[in-house]
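Removed from the display is one protein chain of the complex; every other protein chain stays in position.
Letters A, B and C mark the chains as written, and numbering starts fresh at 1 in each.
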Amino acid sequence: MSEDELPSNWGRWGADDELGTLNLITDEVRERASREVRTGRSVSLAVPIQPSPVLSGPFPPRTAEESPVQQLMLYTGNPALAYADAMTVTNHHVLSTHLDALAHIPQDGQVYPGRPASESVTMGGVVHGSTTAFADGIVTRGVLLDFGANGPVPADHTITARDLTAAEERFGVHVESGDALVARFGWVRARYRGNPMPGMTVDAARWMHDRGVSLYAGDLSDAYPPAQPGIPPAMHGVALPRLGMPLIDAVDADELAAVCAELGRYSFLLVAAPPRIHGLTGVPVNPVAIF
Amino acid sequence: MSEDELPSNWGRWGADDELGTLNLITDEVRERASREVRTGRSVSLAVPIQPSPVLSGPFPPRTAEESPVQQLMLYTGNPALAYADAMTVTNHHVLSTHLDALAHIPQDGQVYPGRPASESVTMGGVVHGSTTAFADGIVTRGVLLDFGANGPVPADHTITARDLTAAEERFGVHVESGDALVARFGWVRARYRGNPMPGMTVDAARWMHDRGVSLYAGDLSDAYPPAQPGIPPAMHGVALPRLGMPLIDAVDADELAAVCAELGRYSFLLVAAPPRIHGLTGVPVNPVAIF
Amino acid sequence: MSEDELPSNWGRWGADDELGTLNLITDEVRERASREVRTGRSVSLAVPIQPSPVLSGPFPPRTAEESPVQQLMLYTGNPALAYADAMTVTNHHVLSTHLDALAHIPQDGQVYPGRPASESVTMGGVVHGSTTAFADGIVTRGVLLDFGANGPVPADHTITARDLTAAEERFGVHVESGDALVARFGWVRARYRGNPMPGMTVDAARWMHDRGVSLYAGDLSDAYPPAQPGIPPAMHGVALPRLGMPLIDAVDADELAAVCAELGRYSFLLVAAPPRIHGLTGVPVNPVAIF
Partner (left out) sequence: MSEDELPSNWGRWGADDELGTLNLITDEVRERASREVRTGRSVSLAVPIQPSPVLSGPFPPRTAEESPVQQLMLYTGNPALAYADAMTVTNHHVLSTHLDALAHIPQDGQVYPGRPASESVTMGGVVHGSTTAFADGIVTRGVLLDFGANGPVPADHTITARDLTAAEERFGVHVESGDALVARFGWVRARYRGNPMPGMTVDAARWMHDRGVSLYAGDLSDAYPPAQPGIPPAMHGVALPRLGMPLIDAVDADELAAVCAELGRYSFLLVAAPPRIHGLTGVPVNPVAIF
């Protein structure tokens, strides 16, 4: 497979587009999503983050566990009439559920949909393809394909287009244009950096393209080591930069899977509304599935 | 009015409760909320945040506008295979739509529901009454009372219980137990720190208590200068610490008001799901109203 | 001993003074200090700080040791024509050699020399008694009293005025007005927070007052648990807030002690010139002894 054969949405929504596959979330999609809401029961898809403290007194903790967030308790007067804090957040962290903006990964010096990376990303922030695209929050129908229902997907396994279709049939659901795809590998508690892990094939990314997936959210996405050497990784190398598909990394879909199994349905309203901070390459998010 | 006469939920849900009025969001409330979703149309209630850059090159910008977020573009290798950043976030900032945790404001050395503040808030973070309560996201019915429909509420005006009831009648809506109350003063673009501004009376907070409001979200909340000298401010001095009611500060309800007026209905599904960061005094949030 | 009997410099150099005992560094003192410089041999008194990285890539380190400094490598263009970074520094950290400003410790709601703490220290920074006092760097004669020459001072031991005088005789040196006193307990590698450790008595602080010590720099200063319950700690409770004596915490004087022993002299030119950052409560410093 040559690079030319990789699926792409460059140009599909114009040369200045910043929404990418979020363009697929039309009024019709939203209306379909709305029909998923029947009881109001909701489930978070985010990994909890316990911030590390930054202390200044004489007896700070000796060890702090790695965390995507460093917290600083702030002085607010003496006596303190309020308690307040600031935090330093690493936007792309393996232990943080976060939404990747399209400028996160360049391809051949360009970011989606073909804008020069050097003009899109500056030392002062991101001017094209940033989190500004998520300003209003993402509201669409979500579909869970639970590949980890019978235990974690083996580290040397890949998920292909055929697997995706088979899972649809197994769970009685059909991914339609504008849907968010939630994939569960069963790895949220097993994931370690640098260890081998399974992932999607480029074939699977093409399936998502064909179906019109607007957003991918998974506990894993790309295999490590790379599934297909010489070919860009399916999600961060093809889906994000070429399809313009935002990715939610480090999702915890365990409770979601339990609820879907309990209710016997694998579709829901998905709301992914990160803080409305523009100009970032990514941002922490707490995606919520509503049934 | 003495302090004893102020409404309080201390003890109502136990001595260790951290949810406060979020306890009022029952299955029945969620089911009622779910019925608000008909078209999937959604509106953000968050003020956009443009982060200030922190640059390190020889030619950084000379001036940076005040911002709740400072962004640092990170080195990710040379050449950069990805673009990434970190940010420093001030959790309680007048220009940031954020969700106040219950430990944000102590009352007489205690935080809701009567825990010693010194044990609840430490130099290393918040161990009781923190943003941990928002881990799953808040999903409930929202009701907009638009006091700014005919222009900003005058600076020397206060909103009373009577005003709340009158607004319900005017907009054809009724606040019920577990609902989130969204109040619009019409001040999101006029608000300046230190300038006089209108706010709620303690009487209005009592009304919210009687009705069972689970969450308050407003473009304003407490008057400045204080509406009733000698009495704690209604929202940050009574509702938050005594009722255990989380507050969303610095809401932008302008587009919401326009949509409610267009649709002729002032209730909706409200999803307020901030990043799942535990142990904070507050956290930026992008509340989304879904119709 | 009542509080009234504690030594104090409040009022000695006026009600607005911010220099405290640094006032004692006169032209005569500087001239005496200059005579210590004979070979230009120099020794650092600072503990090395290895910053912890803040990473944003997919594979950050799993564990980071506690550090007073968090480093962020910054994006400087693609390709990078320069490498640059930012850092977050905790100014008072037990693992960082730092200079305490006089406003660091209040006494009865006041900071040296009796200014209301609430006016001196604000949410926005320090307006009186800050690191502004160190703007020009501190240059004076330093004298080492090495109490750890024969092994670490035992944890339950205290250093008294008598001990200070005895050490002078032992090392053939005499502390004079304006001198900086460097005290070595031999604890720089043994020090742990929360463990018992030795310290100075108030009697020793009075000795320093009588002698006119301008600056104290030690690997330890105050005992833990407190040496004299009911009385403020000698260095952080008496010397800093009452005498207006800046303190350099967490000094490493091991190499200094070795050089002094080798050269057979325990006095030197001391230069303590932290970054010229105003308005802080403290600041990292690399004190240098020059022989």
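The criterion applied here is as follows: a residue touches a chain if its C-beta (ideal position, glycine included) is under 8 Å from a C-beta of that chain, and two chains touch if they have at least 3 such contacts.
Just so we're clear, the structure is a prediction, and the values are computed from it rather than from any experiment.
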Touching residue (missing chain; options C:G137, C:P154 or C:G172): C:G137
Contact with the hidden chain (one of C:N23, C:S42 or C:Q110): C:S42
Residues belonging to chain A that touch the chain removed from view: 54-57, 72-80, 82-86
Missing-partner contacts on chain C, residue numbers: 27, 29-34, 37-44, 46-51, 53, 55-57, 60-61, 69, 71, 73, 80-92, 96-97, 103-106, 117, 121-126, 135-137, 139-140, 236, 269, 271, 273-288, 290
Chain not shown, touching residues in chain B: 54-66, 70, 74-78, 88, 90-94, 106, 117-118, 121, 123, 192-194
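We take it that only the chains that are shown with their structure count from here on.
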Farthest chain (mean CA position) relative to chain C: A
Averaged-CA centre spacing for the pair chain C and chain A, given as whole angstrom: 48
Separation of mean Cα positions, chain B and chain A [Å, integer]: 26
Residues within chain C bordering two or more other chains: 54-57, 74-78
